[in-house]
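What follows is one structure encoded as structure tokens, with my remarks underneath.
Here's a slice of the assembly, chains where they normally sit.
Order of writing sets the chain letters: A and B. Residues in each chain are counted from 1.
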Amino acid sequence: MKSLLLASALCCGLAGTALAEDWHDSPWGPDDEIGAANLITPESVLEAAKLVKTGKTYNLGIVVDKDTPAFSPRSMSITVLQPNQITTEGLGTNGMTYNDDIFMGWLGIGPQIDGLGHIGIKHTYYNGLAEADVAKADGLVKLGLEKLPPIVARGVMLNMAAFYGQDIVKEGTAYTKDDIVAAAKAQGVELKKGDVVLFHSGWLDLLDGETPDHDRYVKVEPGLGISGAEYLAEVGVIAVGADTWGVEAVPFENGTDGVFAVHQILIPQNGIYILENMDTRALAEDNAHEFLFVLGVTRMKGAVQMMINPTAIR
Amino acid sequence: MKSLLLASALCCGLAGTALAEDWHDSPWGPDDEIGAANLITPESVLEAAKLVKTGKTYNLGIVVDKDTPAFSPRSMSITVLQPNQITTEGLGTNGMTYNDDIFMGWLGIGPQIDGLGHIGIKHTYYNGLAEADVAKADGLVKLGLEKLPPIVARGVMLNMAAFYGQDIVKEGTAYTKDDIVAAAKAQGVELKKGDVVLFHSGWLDLLDGETPDHDRYVKVEPGLGISGAEYLAEVGVIAVGADTWGVEAVPFENGTDGVFAVHQILIPQNGIYILENMDTRALAEDNAHEFLFVLGVTRMKGAVQMMINPTAIR
């Protein structure tokens, strides 16, 4: 396929990333299950911590509820209850009363991380692992998110809405390598190995902004293109996020020849994590292009995806 | 009650905490829903960030699965599935295959934060809010965890196992004010307003260590005592965590006169968050008593509790 050939061409001479035909073998060894999270080192953490200069913090996860549009047929609900307390004044003479909550649904809704067990190419997953060796019905046995170290890294926000001069970047717009390089340059920031890159498109306006349109929100989106994904793999980023439900451009750049092809380049081919439904609005408003990014993913054994709320600190 | 009178005595002259009879009124105003998280300021964040000196990071959440012992009748399961892919080579000519996952269960299992809507006193919650104004069946309308800013603060780990000279602190041991003051002094650290305090007791050994005993793990525990909780409220901490399922001493210090009384002192009376099933083992091993604590809680609308994995960075 064209995209893979292109990837192959790009990959020559790279360290720390694996593209194209050789993607089955992780550069971090045959037993590796965490991919680009290997790029996090004490040195990189110390470097990233230096970005804290104002003490301002940001919740990067959007608020999620049962109405949050999601990839079909994913749905969720939360239920709040007061176990065994009706008609009582609570437990003990001190009257201990409490609310509890139940969640029913898919973990791939709203603000979420795609783990390395999420996406495969014809049933082969990161590090060349066969589906049968990765997934069991009661949890992943390999590539589960509980194995992830804390993601502490330099965060970079690229404001693609500003770059394209649009309030909301048009659906299907695929961020190319050239676009990304140009946007970074225009916004005074340079992408580096070990970064977490977040793209701001203004798309969340369709979710809870002034012109909400949930159908449009989840049906299409602007996002990372194939050359852009290959470029980020070449740079050696840890994770790629966006203020959209799926991070990559939809309709797909290559149509039915590239259904979630960007997901494939990032996750199985390069061990790069994807962060969806990230709220980049406050960062964009503050022109905050660099920050300390911190994410501790809930360590549910065998989880494929997980709802998250990363923290930006600058 | 004795404990409340004591609390009342302690509270005089305090700023930033509310104890005893006047607890209905938050010091942060009648509309406040986030309690001690108000103590986080750009200045406190900058100060905490200075604690990053080695670049070493820690996952503070334990791994959770269906067998993790939990407060009855809480239970959970995860299911991994491959929607609509059986007998296919995936979507598109590029063969996009994927795993998804479903969660069914209670959010108060394993590594969790207790939000301010979790615990009340005779159905009155933080800031004097009536249960009927706080909780609806489909989510909290007030005090929901989605309102929480990032918890970025100085983290302090007190090694109570070392303090008491026990591998695993005995169940029912209640950490008093004097114990906490003495432990902090012995371990060369001073508690300050705006801290997140984590107690290490060795209790996780019963969960997944050399002498596992799930029944004992979840039936009893060592933990914070009443005078200790009042002391931490006096200091003005943001959150209190421990390597146990419930943070406070069980059997309860005051028996049926104080069922989860420490929870009541911390949450409704002082707006202090509780962090349960925190994995303090690596911190204890490293004698890491001070660190940058970062927690972004998944922003599920109306959530009472949430599974978490805070990050310690030092």
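The working rule: a contact is a pair of C-beta atoms (placed from the backbone, for glycine too) under 8 Å apart; a residue touches a chain by one contact, two chains touch by 3 or more.
All values derive from a computational prediction rather than experimental measurement.
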item	value
Entire complex copy count, 2 subunits given	4
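Note that only the chains that are shown with their structure count from here on.
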item	value
For chain A placed onto chain B, the superposition rotation in degrees, Cα atoms, nearest 5	180
Centroid spacing, where centroids are CA-atom means, of chain A and chain B in whole angstrom	26
Residue numbers on chain A that touch chain B, as the complex places them	1, 3, 40-46, 49, 52-66, 73-74, 77-83, 89-108, 110-111, 117-123, 131, 134-140, 146, 149-150, 152, 252, 254, 256-261, 263-264, 292, 294-305, 307-311, 313
